[in-house]
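What you see is the complex with one protein chain gone and the rest in place.
Per-chain numbering from 1; labels A and B assigned in written order.
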Amino acid sequence: MQRGCVFALCISSAALAADPPHAGRARNGSEFQSADVRALQSDDFANPMALWVERGEASWSRAYNGRSCAGCHGDARKSMKGVAARYPRYDAGAGEVIDLSRRINGCVVGGLGARKLEAESDELLGLEAYIALQSRGMPVNVAIDGPAHATWEAGRELYFTRIGQLNLACTNCHDASWGKTLLAETISQGQPTGWPAYRLEWQRPGSLQRRLRACFNGVRAAMPAYGSHDLVALELYLAWRARGLPMEAPAVRR
Amino acid sequence: MLLGRIQVPPSVKRAAVFEVRVIVQHPMETGFRRDYEGRIIPLHIVQHLACTYGGREVFRVELGSGIAANPYFVFPVVASESGEMVVEWSDDRGESGSISAMVNVA
Partner (left out) sequence: MKRRAFLRLSTLTVAAGALPADAQEVRDIAPLIQAITHGATPEEGGIEIGLPPIAENGHSVPLTLKVASPMTQADHVRAIHVIAERNPRPAVATFHLGPWSGRAEVATRMRLAGTQKVTVVAVLSGDRFRIARKEVVVESGACLDEGSL
């Protein structure tokens, strides 16, 4: 594996094996957190995300203009089971690959006639956390064929491209160096299965897109805008890379 | 809306000591952090949280920015009569919240 990864570091665009280097040893993000953080995540009362799940649950039944999520989708515990595990996905209505938060807004605006929910708002994160919870424990299972394929390829290319002043690609840390320590932290595999998550660094929950923007910031690269193609493409590639891993959203992260 | 959650055991024996768990959504902003444009984010904290049980105060905490965001507390109470447990809290901007749970004493 070492020689293969050194070779991968030398090329900047993707012409690599289809299977991620960690295949067979895929590990969720919680395995790279401290014992305290893991304990917090698995405690359904103390996990701060429970506050946002409760908010999302309340939003689910709340009427906007006489309509509600529940009005079309019924009991989320049934209708949303497995849904988050299949995102990002190609959406015919949008004509492109979208993530779950964009799908939620599609319903909020189109189905309920309400105003779009802002990125990283309590309302949007609450709904996303509540819906993601219904996939907890289920394997990630995204489609990358057909109209989604070009987006997946763009995500894969970006994943292997060195960027920023630190000139690092995602793969340099999350394939070549996972399990090693960086200052006091253990580098994770960068699996997306815990998001939206409560990040102690932020003192609040955030989306996977916020976390990815933070990575761009971390290597001193310009951060792609929320909802940008770069971020959605990365989300799709990461979800494919995580295929089969059990969802653990809504998680707690340092 | 200041959201909070409370957890008490489903039922408790008279005179037994049971645990109450409370979590409140609040940023507990320290007043030392800066935003993306370098401006200080102002102080914003829950200062006071109290719990009554059957109308009588059984727990109180004065807190500040040294308590983590989304304050979480676990405290013990002796089970007396069945009754309502009410937790109220208030912050430095005059906002307050309240949650309650029924304590069933066997």
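Quick notes
Following the convention adopted for this analysis, a contact is a pair of C-beta atoms (placed from the backbone, for glycine too) under 8 Å apart; a residue touches a chain by one contact, two chains touch by 3 or more.
Every value quoted in this text rests on a predicted model; they were computed, and no experiment measured them.
Considering the full assembly, A:Q203 is the residue among A:S68, A:N141, A:T161 or A:Q203 that touches the omitted chain. By the touch criterion stated above, the residues of chain B touching the omitted chain are 17, 30-36, 40, 53, 56, 58-69, 71-78, 80.
Contact residues of chain A toward the unshown chain are 33-34, 36-37, 40, 120, 182-185, 200-203, 206, 210, 213-215, 217-218, 223, 254.
Throughout what follows, only the chains that are shown with their structure count from here on.
For the pair chain A and chain B, the distance between C-alpha centroids works out to 31 Å.
Residue ranges on chain A touching chain B, taken from their complex, read 45-46, 48, 50-51, 54-55, 203-204. In the complex of the two chains, the chain B residues touching chain A come out as 3-5, 7, 21, 23, 25, 27-28, 68-70, 72.
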